[in-house]
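Omission of a single protein chain aside, the complex is shown with its protein chains in their original locations.
Right, chain A next:
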Amino acid sequence: TLPSWETEGMHQRGMAKNPKQAFQVHRSSLSAWQIEERTAGLKTADLKSAQKHERGKQQSASVQAGNSTQDHLEQALTYFERIKDYIPLKKNEVLQKHLTTVESIALQRGLSPEGLDVLLNVALSGHLVNTRILKCLIPASVIAESSVVSAVSRLCVGKCSSSTQLLFLRWLIAMFDFIDHKEKLHALYGFFFCSLQDEKLCPYVCHLLYLLTRRESVSIGFSLLFLFFQGMQPHLQALLSLYKLFCPELVSITLPAKMKTYFKNSESLWKAAINTIRRRNQGTSPTSQQLILGTGHPQSRKRKWNTQLILPACSTDTKNPTRSKEINHADILSHSESFPVEQLHTFSQLLQNIHRLEFPSQMGSVLRNSLLLHYINCVKDESIYLRLYYWMGQTLQEECTWYKLDNQQYEEEFKDFLDIVYKTECFLQKGFSSCEEFLYKSLPLWDGFCCRSQILRLVSWIPLSSFSAFRHSSTMYIIHCFLSLLQCSVLESLKELLQNWLNWHVIQLDMESDPKISPLNTTLSGLVNSVAELIHFVGWIATVALRLENNATFLLYFILDFYETVCDVYLKYNLPLLVMPPPGVFYSALLSMDAVSLNQLCYIMYRYRTNLVAAKENELIKKTILQFKFSSQTYQEYNQYIMAMVGCLWTSSAFQKDIHPQGIRLDPEVLKKTKVQEVRNSFNIVHHPALMGYAILFLQQAWPEDKTLNFNLIKGRRWNWYLEYLYVQGLQGLKLFIESSINRVSQVSQTKSGNAQV
């Protein structure tokens, strides 16, 4: 049999309305399972009971300590339960005492569903003219729907003051995710809607309705009624926009495209206490945590970020015009009920039930649920993004660590949250507009330190259309990246931004070929302009950064990495755009001391060549006037660069043949004045500072007995051997460049003409 203390304790506590009843139910079923196991294998069971006894001893101590406070709470609850008439608070010591007990316990541990029920009834009965009770109604696990419903009915009786009503609504909004079911609450939708008339309550009622609204809540009556509220306050707008999304044909008002308004914050009163209890629950044991969260995401921390997934038992809407054919078809098949999202665990379940899924009432919970993210990708419903929009905007602003200093201790959580948002964006291949607004708003105030990498990553999902807006508001961002050695990460995130845009473009091209889908809302020229703007912007940043960092190799690597994407835009992403790197980047790579950068540059120039040649060929073939053509300036710029490169790597004429205005051409007289011997030999494939190390190794291997390091030996046939040697060392970019851009037959004269053809 089980150790007696446990069963006894359980009976006692079970009878006395323990706040942790839910926890015990779980425990008792656990012990039942253990009994079965015991009969199955005696040995292991003995061992287990011994262990259990040990643990029992430890636990019973803490149980006893908790018992006295428990008793107090129970006394208080019975006291409150018995209140049947108005009781003044002043000079009532008993009431004061019980109130303090409840407050202290509630703020520390939270209250059981039963306790909450009793206290809610008292708070709204009008017997107690005090809001203290409402302020301490913190659930330990869940709130029973029935308590909320009865509380709402008490609200209707109208015995409590308007401030109590207001506070109750705020409480309801703050605790919305803790309510175990919401079906009956949905039935009260009409009641809440009528309360909109109350001016004071209106903002909060709006928020509550916003949380409650489902597609079928929006009926004609409501929308018409809604039109009476002509004042376009932000909260009404928010609710109306949701209605409009669900039933566009009912709401004729045009709403501003971008709303920066949010609901008033209702949570502040209870937030601290909820956080404490959440932390406490996490600390105890994984089982209790699961009970609290109810969904089985043990790794999650924030309540809102993976709240209970509530299952509305209604059919999928057939009116929605955005849904595709198959789904409409499926609706006919299963008109009955929707599949509860909390039971969705496997991908095959998703596939089987995809026609009868409804999103949870708290959209934020989808962020952690990869199956629902698949579903979002599949249904392409804009209302999803609207529902996420308010919640995410508000959460980002509320939790932002540099907006609110009090949040600093939660920086890790905020980082986690930003990480999740970023991952979701990657998964959906789409940036959230609330996230983008958050960046605009918060970057100017950013200290350049908090959540650095997360913020930089979020930048990579800024939509194409708003990049110039972003540039205008990103001055601080630029200052930060220059002042705090962040250039590499900034370049990395801008590269990702570019790739995201290009990928998006390719997908759009694919979809365009499908005639069923409506044409692009962004024109090709708009896209080309935005991409060009981004590339020029990065070129500008890169030039300055190289100068500030004294041409650091590491930085150069990131810059050239960016240009590896840029040089292939035409062939790889089918976008008629080619932007050459600015001279500040080109020359620091060409004259770098490092073979890696030089090799990278060679590869990039080779790709530029391939793209330009392909473009030229396409122009010749199609004959028709193409909308976009590379300007002759691009070709000219390329040719200037290639002359400089060939002079620098091959013909030893870097100072003579370079014709770029910002190049390294020098007058022969000036060169003479430098009194450097053999100026001509300073730059070629042997003498280039980046490659000289290879030349020395080559000489040492070819002529081990010669200690003089005579570079002039590398000539003619040996020049070719040396080239082979370089290729074997892994300089593949150099190989591609030399093989494509340098005509080896008669080197100097034909290289030039060969390039001019491009």
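Assume a residue touches a chain if its C-beta (ideal position, glycine included) is under 8 Å from a C-beta of that chain, and two chains touch if they have at least 3 such contacts; residues count from 1.
Criterion: contacts and distances are computed from a predicted model.
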Checklist line | Chain left out of the displayed complex - its UniProt protein name, from "Proteasome subunit beta", "Centromere protein M", "Transcription factor like" or "Adenylyltransferase and sulfurtransferase MOCS3" | finding: "Centromere protein M"
Next item on the list: Give the residue, chosen from A:Ser68, A:Ser348, A:Asn550 or A:Gln677, that touches the chain omitted from the document.
Entry: A:Asn550
Checklist line | Options A:Phe347, A:Phe449 or A:Phe554, residue touching the unrepresented chain | finding: A:Phe449
Notebook entry, point to check: Among A:Lys97, A:Lys271, A:Arg471 or A:Lys616, which residue is in touch with the absent chain?
Noted result: A:Arg471
Notebook entry, point to check: When the complex is taken as a whole, what residues of chain A touch the one chain not shown?
Noted result: 401-406, 408, 444-450, 471-472, 475-476, 478-480, 482-485, 544, 547-548, 550
